[in-house]
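With one protein chain withheld, the remaining protein chains of the complex are depicted in position.
Order of writing sets the labels: A and B. Residues in every chain begin at 1.
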Amino acid sequence: MTTSKREEMIFSIKNLKTHYPVLGGFFRKQIGTVKAVDDVTIDVRRGETLGIVGESGCGKSTLAKTMMLLEKPTEGKMLYDFNGEQKDVTKLNAGDVFDFRSRVQMVFQDPYSSLNPSKRIIESFDEPLRVHGYKNPAERKQRIIESLRMVNLSEDYLYRFPHEFSGGQRQRISIARALCINPELIICDEPVSALDVSIQAQVLNLMKEIQKELNLTYVFIAHDLSVVQYMSDRVVVMYLGKIVEISEASNLHVNPLHPYTEALLSAVPVPVVNEGKSKRIPLTGDVPSPINRPSGCPFSNRCPKRMDICTQVEPPLQSYGEEDHQVACHLYTKPI
Amino acid sequence: MRKLNSILKVENLTVSFSDGKESTKILKDVSFSVFSGKMLAIVGESGCGKSVTVHSIMQLLPKNGKIDSGKVLFNDGGNEVDLVSMKKYGKQMRAMRGQKIGMVFQDPMASLNPTHQVGKQVMENLMQHYKIPKKEARDKVIELFKLLGIPDPEQRIKDYPHQFSGGMRQRVMIAISMICNPNLLIADEPTTALDVTIQAQIMDLMKELQEKHDKSIILITHNMGLVAEVADFVAVMYMGRIVEYGTVRDILNNPSHPYTQSLLKSVPVMGLDKNQKLATIRGTTPNPKDYVKGCEFAGRCDFAMESCLTRDIPDINLTNSHQVRCLLVEESKEVIAK
Partner (left out) sequence: MTMTTSAIEVKAKKTSLLKIRMKKMRSNKLATIGLLVCIGMTLLSVFAPFITSYDPAQMNLSNITQAPSAEHIFGTDKLGRDVFAQVLYGGRVSIYVGVLSALGGTIIGVLAGAIAGYFGGKIDSILLRFSEIFMTFPQLILVLVLVSLLGQGVNNLIIVFVITGWMTTFRLVRNEFLTVREETYVSVCRSFGIPTSSIIFKHMLPNTMSPIIVAFTVNVAGFILAEAGLSFLGLGVPVTTPTWGNIMNAAQSIDVVTNYWWLWLAPGIAISLFVLAINFLGDGLRDILDPKQ
């Protein structure tokens, strides 16, 4: 336990579940449940970048929204560190929620709809600053200019409308807006997936610089494994609402444990001409719908290393080898 | 090495779009060949003209787009025809689309009609081009579904598009484009909307079609990783020009245009050190309307010289297969010659 105690937790997610009812029939009765996030436990450490990776429908975006209090969790605790005092943010009063929102901000995927088309850039920044206690308009303007400078945009852009900017510039503006109220933790939900590769590199570099400069903690969510690996200190791999593996980012491609992580890694195309046959691990079939997940391990129906136990018992998330390397797979389950 | 036959030759294709007031050149002097049984990848970022290129080949440009000059020579069983000379919606061109050249689009959900059974949609394409009985057409569809790895084809042809997953829908789209057994298949970002594991399945399938069934494929993509895995030839496009063209080895092992180089370096690869900075291309893609003369990339290029903006840039042959449109290469070649 020494390693995990050494670093300070900023946000602890404990057994978090976010479920949605599926309504159907004439009377719109509940006929099922989408378990978008199911029993997820993660610790975010101060100053690190925690990457979350997974394919569409794995629940990574729902997890981000739940952490940002944009979705109501069904069950579980989310402990946030308010200057040394741990509080469960699912049970905060209105004032404390406001305090939480000044500490945690989010950058969203779509740079085109994240800025209000009918508002000038300055107006998009002004109200967040005002509600967060910047009473003086001149001070607010100064703060906006500072945040724009941080993302290498000049103050000439203050009075422009969003449609005058390219996708990359808009995403930088969105980052500046998240930064303007001085948060400690930024949740980034697919911040670069809508951008062209050369622009993507600009934004990724910028995010790293800002993190160093302001001592920020990032939760970085993406579907692109190589981007997540590059940005993160630790990577969480999700599949169908569950965590299947947590690993040091630098160790992930060297020593992947879960068969799903292995398959995901082998599916990432690498821009190197390979002369021999590729060693791709073929994954048959599609991701099952989160409404009727297979029993036992969620990956059991596509897993090339499936055993009998996999369809019956759900494997717990346990450390394997090192303290910081956790995996939920029966191949590595320690006999109790 | 056996001599390659080309199935499609695009020669000096120039296309402009007008916005009512002025017309802007979107494709400039684009030339390339697609060799039969090989896969050509056209790579570039959004707005580089890669989609316009294939739409010009298929004569599917929108109303405000116009082919100013150039030829698209298609080898129709030994018989060379110029697609540009055909009437846009004439009988000849309609016979080309679907029957001789198949097309797969980016978004399978938007390209399938949600109110028709998928089997019917595939059969429709077949029966439009060949007069065969319905039963025979149905058997052919089932056979093709089997080949494309759609499980339980007898049942699934009766399903509707929403009952398919994204990957399966893209297989149905490939089935529609393959049903008439065309020799050339054009795939416009076929996997961009799909997850990586599904992308791998679809790309394996396309590679198999090319290798086992001797199809020629044009793959449009922005993903250099995909190119490395499946393509035989690569054309890199920037602002309506092919800036570099060569075999996949030429391009990936010896990228010679500064744009290709930075494109390759700007994507993180697995195992890249966290503290290493990614290479970026400064600035943003300029507006094609502002172009005056010289190299389109000069304004963002770290090696730009004065002459890059004042001269016409020639295509320079580095090797038989490898061409680059850059003055830097011209100079170094001269140095070697001396």
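Definition applied: contacts are C-beta pairs under 8 Å (C-beta built on N, C-alpha and C of every residue); 3 or more make two chains touch, one makes a residue touch a chain.
Everything numeric in this text was worked out from a predicted model, so none of it was measured.
Peer 1: Which chains here would be touched by the one that got left out?
Peer 2: By the stated touch criterion, the chain not on view contacts A.
Peer 1: Which of A:37, A:53, A:78 or A:115 sits in contact with the chain that's absent?
Peer 2: Per the contact definition at the top, the residue touching the missing chain is A:115.
Peer 1: Would you mind spotting which of A:19, A:46, A:87 or A:141 touches the chain that isn't drawn?
Peer 2: Counting the whole complex, the residue in contact with the absent chain is A:141.
Peer 1: Provide the residue numbers of chain A that touch the chain removed from this figure.
Peer 2: 65, 68-70, 97-98, 101-102, 105-106, 108-110, 113-120, 122, 124, 127-128, 131-132, 136-138, 141-142, 159, 161, 163, 174, 177, 181
Simple rule for what comes next: only the chains that are shown with their structure count from here on.
Peer 1: Just give me the whole-number Å value for how far the CA centre of chain A lies from that of chain B.
Peer 2: Taking the average C-alpha coordinate of chain A and of chain B, the gap between them is 33 Å.
Peer 1: Touching residues of chain B toward chain A in the complex: what are they?
Peer 2: By the definition above, chain B touches chain A via 45-46, 165-168, 195-201, 203-204, 222-229, 248-249, 252-253, 262-264, 266-272, 274, 277-282, 284-285.
Peer 1: For the complex, which residues does chain A have touching chain B?
Peer 2: Within the complex, chain A contacts chain B at residues 55-56, 166, 168-169, 196-202, 204-205, 208, 223-227, 229-233, 249-250, 253-254, 263-274, 278, 280, 282-283, 286-287.
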